[in-house]
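Excluded from the complex is one protein chain; the other protein chains are retained at their positions.
This part shows chain A:
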């Protein structure tokens, strides 16, 4: 009897505590832990409307918004987001203070956002992003893979050369066989002529030249992955002789906002930690104070190393090729969008220029100005389409004067 009573008592206590626990946890999830859908919707809205000026974890054009619900009342937030001008005009002290703190930059009016949408956005600022796991391990795996493919052929070449030289050396020094000696001499002469000729032909040719640049800028990340047009940065190619190395204000068009790379961004084996420092170098050159988001005025030039450089006796004009002829940048500079570290792709020799001038046909459609000369030239050479060489692209004086 006694035991049963105790049992009943216990079970009722359990029931009560369970009920309490559930009601508590329910209320928790309703208030402090927003649902996944809410956060997802909030993130989409945040990225569309807020993220150009606000970040979660650091100051941008406007204040950092992570856990903003802890600092501000929900009704105040709604009033501010919908129409901050009205709120300031109504004499709200907090509204005026934050406006002044951020230098009087007017925030856009978002009257089209509903109360639920604003709640979703605030829910997202409370929960934040979920960090992706496994990004670091992926980088390491790539690191291990990439090394042998580059080193193996080089080692093989060196070994073969050494073995060959050792054999020849042995023939000359140790062997008494006359035939072998003559044979070895012939091989030596051939090798000497071959290597000597190759060495002479490469004088002044810098194909494959890949100097170390002051900032590890990756064309692959910018032009390849993010598909930024070549001419966005090299903006003088369309009007000028040189394609132009962008000044850092062009970098800052994006990097004012992008102060660090994504978790999985990498150049060969170097990951986020290394690349974030490279962005800091841009800030240093531009004189950008990334703490206070202001230019300090103390700039210093970035000493990029020029790769493609024609000798002084040859004239080349970018605008003529890019704007008039519409030649793709990759035709001469190679697959730049795949290069982490830029190198000279083409030999830039005269033979190489002429080769292209002989092959490339001039686009004469819709060019009334040159119609007559094009017709005469195509009659003279008996062809439908005139090549650059036939138009005078092989004359010495066009490039050498």
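By definition in this document, contacts are C-beta pairs under 8 Å (C-beta built on N, C-alpha and C of every residue); 3 or more make two chains touch, one makes a residue touch a chain; residues count from 1.
Following the convention adopted for this analysis, contacts and distances are computed from a predicted model.
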Record lookup, UniProt, unshown chain, options "Pyruvate ferredoxin oxidoreductase", "ABC transporter permease", "Aspartate carbamoyltransferase" or "Cytochrome c" -> protein name "Cytochrome c"
Sole touch to the unshown chain from A:91, A:104 or A:397: residue A:104
Per the whole complex, from A:178, A:311 or A:382 the residue touching the absent chain is A:311
Out of A:97, A:203 or A:365, the sole contact with the unshown chain comes from A:203
Residues on chain A facing the left-out chain by the touch rule are 47-54, 60-61, 104-106, 108, 112, 154, 157-158, 161-162, 165, 169, 173, 202-206, 208-212, 225-229, 231-232, 235, 239, 241-242, 244-245, 247, 249-250, 252-254, 256-258, 262, 301, 303-304, 306, 311-313, 343
